[in-house]
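Here it is: the structure, laid out below.
Omission of a single protein chain aside, the complex is shown with its protein chains in their original locations.
== chain A ==
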Amino acid sequence: MSERSETMERTEGAPARTAATAFEQAKAEGRAALVGYLPAGFPSYEGAITAAKTMVEAGCDVIEIGLPYTDPLMDGPTIQDAVHQALTGGIRVADVFRTVEAVAATGARTLVMTYWNPVDHYGVDAFARDLASAGGSGLITPDLTPEEAEPWLAASDACDLDRVFLVALSSTDERLAKITSLCRGFVYAASLMGVTGARTAVDTGAAHLVERTRKAMTQGSPLPVGLGLGVSNGEQAAEVAGFADGVIVGSAFIRRLLDAPSPEAGIDAVRRLTAELAEGVRR
């Protein structure tokens, strides 16, 4: 996989490790990018690294490493269980950076998805610096909107990092314009009103949200739009790939690991799911 990063052309003016290049490469191949999420420390410190590397090998273009947090109020039961297991296992913020380092070494763009307090408490500048040293591409911040993001805007500029804010079905056009103008790397569209978790059907509002988000980006070159919350199989991945630049999958990977009778079986199941999703985004 290391060849992949070497073949990536750096977009002018964009951060060196930006996730945007992974989306561009997928687009050049005539498909959507596949983005996989997994919390650090789940099912164990080593297990998370192995699972994330497997996801890269089997076809994920971008990896989001979740920073386990005691109060994940945007997450449903599946991610809550995984995060609880990671915290009970003693995962620390320093371990999250080490996990990012190991995964980013594969060449896949690797971001951290985190609630704001752990970053705030670590110190925004220090967090940005240490994430950049670990080879991370940037942060996805589900409970930080541009209104409160000033220190992070400065730190991400200083350290050349992606900053991925979320847009939602309820976002007004005015907010879409503001949020997308401050995003870097890609825009994370939360396709359902609700917490994370696999859904049986892709919400019908999703395509409309992606369309509205693209329209809101009137300045400069538009960022890719990744769609998340709910995708669990190849069929849904293909459907989302029909209108979004990236398909984001989280809970479905975790479910495979939670349900597996052994760590090895969990990795196998993750590999099979990744392959199915990767096939889906190529239909």
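To be clear about the criterion, contacts are C-beta pairs under 8 Å (C-beta built on N, C-alpha and C of every residue); 3 or more make two chains touch, one makes a residue touch a chain; residues count from 1.
The rule we apply is simple: contacts and distances are computed from a predicted model.
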Since a chain is absent, check the UniProt entry for it and pick the matching name: "Iron-sulfur cluster binding protein", "NADP-reducing hydrogenase subunit HndC", "Tryptophan synthase beta chain" or "Cell division topological specificity factor".
"Tryptophan synthase beta chain"
Residue touching the undisplayed chain, where the options are A:89, A:118 or A:263:
A:118
Which residue among A:171, A:232 or A:274 touches the omitted chain?
A:171
Of A:73, A:126, A:154 or A:265, the residue in touch with the unshown chain:
A:73
Which residues does chain A use to touch the chain missing from this display?
69-76, 80, 84, 87, 92-93, 116-122, 142-145, 147-148, 165-172, 175, 179, 190, 192-195
